[in-house]
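Only a single protein chain was left out; the remaining protein chains are all shown in position.
A, B, C and D label the chains in the order they appear, each numbered from 1.
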Amino acid sequence: MKQLIDISKELFESKQVGYIIGYAEDKFKRVKPFVAYSSLDTERFVFNNNSVNNLAVYLTRLPKAKEGKIGIVAKGCDIKSIIALIQENQIKRDDVIIIGVNCNSVVNQIDEQFSKENTAIKCKYCQVRTPAHYDYLVGEIKEVELPEDKNFAIMQKLDSMSAEEKWNFWEAEFEKCVKCYACRQVCPLCYCEQCIVDKSMPRWIDSSATTKGNFAWNMIRAFHLSGRCIGCNECERACPAEIPLSLLNRKMGMVAINEFNYRHGTDINQPTLIGNYNVNDKEDFIM
Amino acid sequence: MRIGVFICHCGENIGRTVDCPSVASACANFSGVVHAEDYKYMCSDPGQNLIKQAIKEKNLDAVVVGSCSPHMHEKTFRKACSDAGINPFLVEMANLREHCSWIHDDVPSATRKAIDLVRMLVEKVKFNEPLIPIRVPVTKRALVIGGGISGIQASLDIANAGYEVVLVEKEPSIGGHMSQLSETFPTLDCSQCILTPRMVEVYQHPRIKLVSYSEVENVEGFIGNFSVTIRKKARSVKDELCTGCGLCVQKCPIKKVALSDFDEGLATRPAMYVPFPQAVPNIPVIDRSVCTYFKTGKCQLCKKVCGREAIDFEQQDQLIKEDVGAIIVATGYKLYTIDKKPDESMIKGYGEYGYGKFKDVVDGLQFERIASASGPTSGEMLRPSDKTTPKKIVFIQCVGSRDESKGFSYCSKICCMYTAKHAMLYKHKVHDGEAYVFYMDIRAGGKNYDEFVRRAIEEDGVKYIRGRVSKIYEENGKLIVKGEDTLAGVRVEIDADMVVLATAMIAQNDSVKLAQTLSVSYDKYGFFNESHPKLKPVETSTGGIFLAGACNAPRDIPDSVSMASAAAAKALVLFGSDVLEREPVVAKVNEATCAGCFYCQKVCAYNAIEQKEIKDRQGNVIKVVAYVNSGLCQGCGTCNATCPSKSVELLGFKDDQIYAQINSFAEVF
Amino acid sequence: MNFGYYPGCSLSGTAKEFDLSLKEVLKYLDTDLQEINDWCCCGASSAHSASHLLSVALPARNLILAKEQGMKEIVAPCAACFNRLKVAQHELKTDDHIRINTEELLDTKYSDGINVLNLISLFQQIGLEKIKSNAKVDFSKLNVACYYGCLLVRPHDILKFDDPENPTTMEEVVKATGAKPVDWNFKVECCGAAHSIAHTEIVENLSMKILDDAINYKANVIVVACPMCHSNLDMRQKNIIKHNPGRNKIPILYLSQLIGLSLGLDHKKLGLDLHFIDTAPLIASLSENEVAV
Amino acid sequence: MENEKFEPKIVAFVCNWCTYTGADLAGTSRLKQQTNARLIRVPCTGRIDPVFIIKAFEKGADGVLVSGCHPNDCHYNTGNFHARRRWIFFRQLLDFVGIDSSRLYFSWVSASEGKKWVDVVDGVINSVREKGPFNGYKKLNKEIEIPVK
Partner (left out) sequence: MNTYVLSKDHLKNLALELINTGYKVISPSKDGRRFVAISSADDLVINSNLKPSSVSMKEFFFPKTETLFFYKRNKDEYDLIDAAEVNQPQIIFGAKPCDTSAIPIVSKVFNWDYKDEFFNKKVENTIIVGLACKFADENCFCTSVGLSPVSEKGSDLFMIPLTENTYACKVISEKGKKFVSNHSKIFTETIDGKSININEIKIPEKRFESKEVKAWLDKNFNHKLWDKLGENCLGCAQCAFVCPTCHCFDIVDEECNHTCGRRAKNWDACQFEIFTKHASGHNPRNEQDKRYRQRISHKFKYYTEKFDEILCTGCGRCTRGCPVLTDIGIILEDINQLAKESISNN
């Protein structure tokens, strides 16, 4: 923690940053996003297993710093979002200072104690507990126990289902959707100025929270994130209807890996998956 | 909106299976439709007048015609409606003939489908917007790529018509394959004798800028407005100083260091060379891979003897930019090298013919050099291995052509003729020699062509054997040619002294790369595609780029020359007007909602998407958005489908237009 | 390494030495062969010319057996077997009619998925490097004519193995033993094949040309990978010489025997004593490190 | 009983240059086809947004066909390559949410493949007919349809 605060202070004192996006605790000791505008503010910075938010979302939401760059405290997984935003022209690498944090997993349910059982599933497969890309690196890696991957079983079960069974599964899930768009708002890669669902001429996605409209919304969102989602799972965490959105994103992520050996947000200079092509792309499904 | 629907019977063509009057009356009930009628021939003058009249009388502002394919008559109806005061892009066509009446038998269901098809377009047209053709200025200057006979012809035609031409040739000299030939069929006149004057004409033409030993590196822009980057390879000789005296070539001590490309590897050349004596420009090149100076830092003899101080060892490749309005591609062909395997196959060409293994098995161009008076044998008929006169010679046609399993399925078109010529030239030089030709068919279509082949057979006694050769092997200094005579039904074995293979004409090695640079399409063999095989044989899929000669398909000299003139004429048509009108089906960005992810830019095949800064009143950049250069946009709409927020839309095929079609595809109730 | 093994009829009869030498060599190279249990005729020659269905159904049965017995790759050393198995696979895959008839006849479902190897592709799989590193006998003066015959490389569209006119894969294997392959003309010429019994004069005439060309190109030995080729070149050679006096003998070895020799394996175990043309002089010359011509 | 009468509704999104023209050729050649398909002409497969396909299903399509130029034949050079990459994701996504991949077909049909077009269209119609109506969406639509009295 001291390391993090020291570096942050240094960044303010050397006038390199206009503000730093990090985590702080509220009066109930709950960890939440916090923007520091001064060296004094940084005293409040914390980082622990409850630092679950992907702060990269603020990079496209907050105004540019009046002077200096934007500092951001980020876990390895969140840094993938930052790289993705750079790959997608949303920010410039030179405009951010990434304070990478060695991460010892984060909680799944934020209102419950951190434990092996209450660890986010994404942490199980994390390859960037020590971030792969950063300007500064703080924190220490500790041994952690990894959670059980409950979703994997669900994915497998889904894969073995008939089309009708899959449809029924998702119908029951999407029926719950209230179209609050929290999934979109917390997503660092949902930076469109006008979401397709808010477009009314024509209305590709019914704005009503009918199951049909919910199907369209969740499918299109998953499609728009295909080959782009970096798997921070903020959407699923934010969903008040508790729809297992990560399954959709994970499926698309698996397609990206299996078909193209591509992981978005791992290399600033890598050509994006969508937007490029290979003449030898698979086409065994095309008559 | 006031929409008129016009249903055409196309005589009986549509009317037979689609109940046109009931289609029209069903359409009359569609919302927005104020007029619907059917007529025998909508595309006829009276039919068109019917439409024009209805537009005026019913004050229509959009029209849907249910008739044939839009590929057939879209232009006709757009024109008619435009004459009557409707913007042509407010006209849509439902394809009731090719997509309905001609493919169905059952009248009720075909009629139902016809109604659906019209309704979908009625719904679409409600969202059509008037579009205005795009006007772009024309740079009246042409680029010709390739200085063979096609490129030479095209350049001269355009230059003589009064416009400037930049002619780019990758070799040190223009002339192409034609300059390698001995004599030409069917007249047997000397190839160089007819070609070199034209080469000189090019060189001396005030409006032709010859850029030899150079390659096109990059092409930007669009019809009428191309910006071309040309890589001028380092010759190591300053072309502005060189007088072409040839002293350096004579003095170059590294004499027989490399095989001459011009002589197809049958002769050698020095490190400092001009490819052939009549080369244009007559400026030598240093082959840096073999030159002593470049290898050891010593020698510089050429530099010492050059009075003009034209030798420049430090010379680098140079990039030059040229702005042109039209591009003619005339990059020609190369011969199928049969000892190299085509990539996709395990088959290594014609291994059984022993090309590359037996010295006296040669290909057509090598034989041209042997027969040429300026060639390595000075025109004497001597075989490469021991420089003796072959007494028995075998010519094999269709090596690689018309042979899908080992080569290419197409016919190389010129081999029948040049083989007859070769056999004839041989017989003229070796009177007591025997010449055999193995052929599959004789394809000698052309003025005086068949007569030419008959002459070879009847007057010069060339023995034609209809059949394929299965194997050639060496035995006791002879080449044993095993084949079959399918007419006589017997196996044939000839102990020849020399064998000439008429190998296929194939696309140049880097044709695909050039096609991609130019954004023109190409076939699976690497030949550039014409825009339409019959009606647009010299155009390409990209406006302002035309094709000439064998880069499009195997082609002989007269065909190449006429195609070159045709391409030149197309360029001249373009230069005939100061501005160009283009279909306004282009993409357009909604800058308010564009988030600047530039996925559209990534998918655009035409580099038509640019980045544009949006500034506030103080001049601060608020955001960077996509901007479509409508001159470059070809209207594919890939950007539109890629854009997650639909901030870029393709005019004419906007989202709401397609939505309307999807929304109305099914009959309801 | 482990491969399924389809020996076929020849390898237990006229080409016994092929079987012996192959097993011996593979044993040395730590490769196991698992013979298909209850295999039957591959359908070559007789079935092939008598019944189209049978010519597919027979190999199909062997392929089904192999699959049932858990094999993924099977070796068919005999070129005719290899050819039949490959052709059957192709037909079953592309012709639903024949597949359905075959399945009816066999009363089993057929599914694709067995990779059929010939002798050469087997050694490619095992790795030429392994042969090279284990070669014990100096072959540097041994000139080898690789004879492919027809069945190994044709029809190309189906077998997809090497160039049908000018194959070179066997030469690669021979090079691994240290011997020198000669560049000769008749490596895919017809040996007379099945006329061996009925029209020996045709076989003699055709095989003689092959032998002559190999000798012309200074080969000491012809190497084959097909029992039929072997019998025509080896068994008929004496008669050829008898009818055309003044010719030299040339020994005909199976590729597996040549490899066995280079690995220094027991000659008897390689079946080198089972040929019509005596291999002893060749072997003797090798052991003296000098090659007889 | 109802299934016997079931006639599938097929929406086909086709590119202007290859498949639409190929379908024209089928017409010119008088190659008979079933009447179930409704073609929507777009310039290029690159223009085909997956939302079109979802929308077509929502609006009652029992099957959707998407067809364009063969690779390397694209009139716009690369539109079909980009489209193909999108489809790889999209069809696996649909499969995952339970939209059977036997309701969504892709094909390359060139301007010269009139016969292939007929085979593709009839093949799609037949297999969707066998599959039966797309009840998933029919049920969802009940929520917003005028109730039948």
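Basically, a contact is a pair of C-beta atoms (placed from the backbone, for glycine too) under 8 Å apart; a residue touches a chain by one contact, two chains touch by 3 or more.
What you are looking at is a predicted structure, and each value in this text was computed from that prediction instead of being measured.
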| item | value |
| --- | --- |
| Displayed chains contacted by the hidden chain, counting the whole assembly | A, B, D |
| Candidate in contact with the missing chain, chosen from B:470, B:562 or B:663 | B:663 |
| Residue of A:65, A:137, A:154 or A:209 touching the missing chain in the full complex | A:209 |
| Contact partner of the left-out chain, one of A:78, A:171 or A:234 | A:234 |
| Residue ranges of subunit A at the interface with the undisplayed chain | 26-28, 30-35, 53, 57, 61-62, 110-111, 176, 178-186, 198, 203, 206-210, 213, 234, 237-242 |
| Chain not shown, touching residues in subunit D | 59-60, 141, 144-147 |
| Positions on subunit B contacted by the hidden chain, ascending | 29-32, 119, 123, 592, 660, 663-664, 666, 668-669 |
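In the analysis below, only the chains that are shown with their structure count from here on.
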| item | value |
| --- | --- |
| Selected pair, greater C-beta contact count between B-D and A-B | B-D |
| Where subunit C and subunit D are represented by their mean Cα positions, the distance between them in whole Å | 51 |
| Averaged-CA centre spacing for the pair subunit D and subunit B, given as whole angstrom | 33 |
| Rounded Å distance, subunit B centre to subunit C centre (Cα mean) | 48 |
| For subunit D, residues that touch 2 or more chains besides their own | 55, 72, 78, 82, 86 |
| For subunit C, residues that touch 2 or more chains besides their own | none |
| In the complex with subunit A, residue positions of subunit D that touch it | 50-51, 54-55, 58, 71-72, 78, 81-82, 84-101, 105-108, 120, 123, 136-137, 140-141, 143-144 |
| Contact set on subunit D toward subunit B in their complex | 9, 11, 20-21, 23-28, 30-33, 35, 38-44, 46-49, 52, 55-56, 59-61, 72-79, 82-83, 86, 118 |
| Subunit D contact footprint on subunit B (complex, rising order) | 69-71, 95, 97-100, 102-106, 109-110, 112-113, 116-117, 120, 516, 519, 521-522, 524, 541, 585, 603, 605-606, 634-638, 640-642, 650, 653, 655, 658-659, 661-663, 665-666 |
